[in-house]
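As structure tokens, the structure follows; a few thoughts come after it.
Here the complex is missing one protein chain, while the rest keep their positions.
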Amino acid sequence: MFYRENGQFKSTYASDQQMLPILQDRIFMAALLVFAFGAVPFVVSDYLFLSLVIPFLILALAAIGLNLLVGYCGQISIGHAAFMAVGAYAAYNIALRIPQLNFLVVLVLAGLIAAAVGVLFGVPSLRIKGLYLAVATLAAQFFTDWLFARVKWFTNYAHSGSVQTAPIEMLGWKIDAPVEKYLFLLGVLVVFTLIAKNLVRSHIGREWMAMRDMDVAAEVIGIRPVYAKLTAFAISSFYCGVAGALWGFVHLGSWEPLAFNLTLSLNLLFMIIIGGMGSLLGSYIGAAFIVILPILLNQAPQWLGMRVSTAMTSHLELMIFGALIIFFLIVEPLGLARLWAVGKEKLRLWPFPH
Amino acid sequence: MLKNVIGKNWPVLTLGVALLGGLLAPFADKSTMPGFYVEVLLGGLMAGVLYSLVALGFALIFKASGVFNFAQGAMVLFAALAVARLAERMPLWAAILLAMAIMVVLAWLIERLVLRPLVNQEPVALLMATLGVAYFLDGFGQTVWGSDIYSIELGIAKEPVMILAGLFQGGILVNKEDFVAAIVAAALVLGLAVFFQKTPTGRALRAVADDHQAAQSIGIPLNRIWVIVWSVAGFVALVAGVIWGSKLGVQFSLSQVALKALPVVILGGFTSVTGAIVGGLIIGVGEKMAEVFLGPVLVQAFDLAGGGIENWFAYMLALLFLLVRPEGLFGEKHIDRV
Partner (left out) sequence: MTGMADGRAQRIGEVVLAVEGVSLSFGGVRALADVSFDVREHEVRAIIGPNGAGKSSMLNVINGVYHPQQGTIRYMGREYHDMDPHEVAASGIARTFQNLALFKGMSVLDNIMSGRNLKMRSNILLQALRIGPALREEIEHREVVEEIIDFLEIQAYRKTPVGRLPYGLQKRVDLARALALEPRILLLDEPMAGMNMEEKQDMCRFILDVNDQFGTTIVLIEHDMSVVMDISDRVVVLDYGKKIGDGSPDEVRANQAVIDAYLGVTH
């Protein structure tokens, strides 16, 4: 009844191609943004910001990055945390050696460096695909693990191998308090999501999806596989590089080399499988899921009055992750985002059944 | 003719020459003792055998069902845990038999709950499903069997033995356990080869590996075959688990170590049992050599904080192989029909 397109006729291609063609969607998005920027800072506690919202936002950014490569372009990567590591260490070194630079510039530079490394490790995708490519990306993961742990220059010769960062200061604004971090991240996320959405619906996005769906046919209609795959790797790594820098600077503050290990890579993959591959919304949903689940598992036994050891909760986490991956792959390979889309379809017909 | 062969295969040959060079490089340093070199070589071969054991499971499953079993490592851990814990209450042989039965049940469950529903999906989806299985098994295994470090007592002496003291100065230290492992692995490979070539089930497995639909059309029950394959892989995982476990102790890191087997199947070829063995040996030797001889050189040259080359050497080697010869040494070339 409410969610209908009645009367919403488009008379120009421009209006038909806009991001949110349905009026109700536009209203919802506007309301969401107002809520996120205007209401949340006053309603949410510091603890929730630090433990939930901030990691959620940063992981959503990384998930968008991985989704562009895996969900939209169909290239598998199970070592993507490597590019987050590159971004984090690049940002650290740039900020260290050129302290006058605005942090946003540092972020972009870190992203570009991560993009370059991404292109390098994306080269194998030109010759191999599927599980072979998965192994190649693992090589990236283990190599960067080793690189940042052993080559002392990256950690500025720190004795312990870990690095520490000072709170971000931009144009006089010291981003210290959780609320400030949140607002900064929210701004970054909005911009990056917009860019991702634009890319996905323009011709590079179609090139990626064509490569994903049928690469031989894509080539036959003139798409250059090298360009499509390497740009996918580049932009995906750019996003993950920025996310890595944010993860290190805003969320962790200080980190050791293993902060960006295989577990994080696999978590990113799970985010987009559960959330929805080939869907920006899915990246957000998946990130939320991965962040909330451990906390839920920690608290749920208390609510149910049972006592469960921390070891047990981590085992349960593994089991639930595993079971959910399998469940989603069988039941809804397009993830929760697809369920959301189906729900919206039903909503358009409501209150009629069909 | 020879020029033609070289011309076509120059990347592989270059890689081969480079590897050979790497193998002989330690002798460039005059201080390398031949005895020590042989020790490292043997250590590498032994480690390689252990990798091969895990890689065998990979190759078997891929050969028969085209599925890349990310959960092989988790299966190794699960089997090892089962044996270790059961052996606390019963003699070792009984524990092993019971664990084998459990692995068969596991194989049946995996086929029923994971493989069958996903039978028509792309390989990437199946890969990720096995990833899910790996996660689940890791958690489940530790829930059921516990998460401490356990040991498996095979009754083999743990002290190394000194051999060939006459030939090399100071002799060479060889681990009895490793020796037994090598023999077991060889026996396993032989047994599998016989199984595949001589028995009807083995032939059916090879038919399925070749062409699922054709095999079905001559009446081979696909589902049962897959249960058999996963059970055999489970058996291989059990053997690997017992040997690894007795050597390293049964702990969570076992399933991660098994990730090393991935480069092994890349080198050897995903569908080749021989490849799993040869690949394992190459990776084992290469890793050890790189760690012991190349490591110090790199540490000196780049002022690194310690070695750890082992962590990525196998993968980088696999990466090079992927670029040069993706089908591995013994695998089949894949042709895309349009």
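Going in written order, the chains are labelled A and B, and every chain counts its residues from 1.
We take it that a contact is a pair of C-beta atoms (placed from the backbone, for glycine too) under 8 Å apart; a residue touches a chain by one contact, two chains touch by 3 or more.
Just so it is clear, the structure is predicted and the values come from calculations on it, not from any experiment.
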Report summary line: Filtering A:Arg4, A:Lys152, A:Arg206 or A:Arg348 for touch with the omitted chain leaves A:Arg206
Report summary line: Given A:Pro41, A:Gly130, A:Pro225 or A:Pro301, the residue that touches the chain left out of view is A:Pro225
Query raised in the report: Touching the left-out chain: which of A:Ala14, A:Val43, A:Leu171 or A:Leu304?
Result: A:Ala14
**Report entry** Interface with the unshown chain - residue positions in chain A
**Finding:** 13-14, 17, 195, 198-199, 202-204, 206-207, 209-210, 212-214, 216-225, 231, 235, 278
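The criterion applied here is as follows: only the chains that are shown with their structure count from here on.
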Report summary line: Chain centres from averaged Cα atoms put chain A and chain B apart, in whole Å, by 33
Requested in this report: Mind listing the chain A positions that touch chain B in their complex?
Outcome: 76, 123-124, 127-128, 130-132, 134-136, 138-139, 142-143, 145-146, 149-152, 161, 216, 266, 269, 273, 311-312, 314-326, 329-330, 333
Query raised in the report: Which residues of chain B touch chain A in the complex?
Result: 68, 113-114, 117-118, 121-125, 127-129, 131-140, 142-143, 147, 259, 262-263, 266, 302-309, 311-312, 315-316, 318-319, 322-323, 326, 336, 338
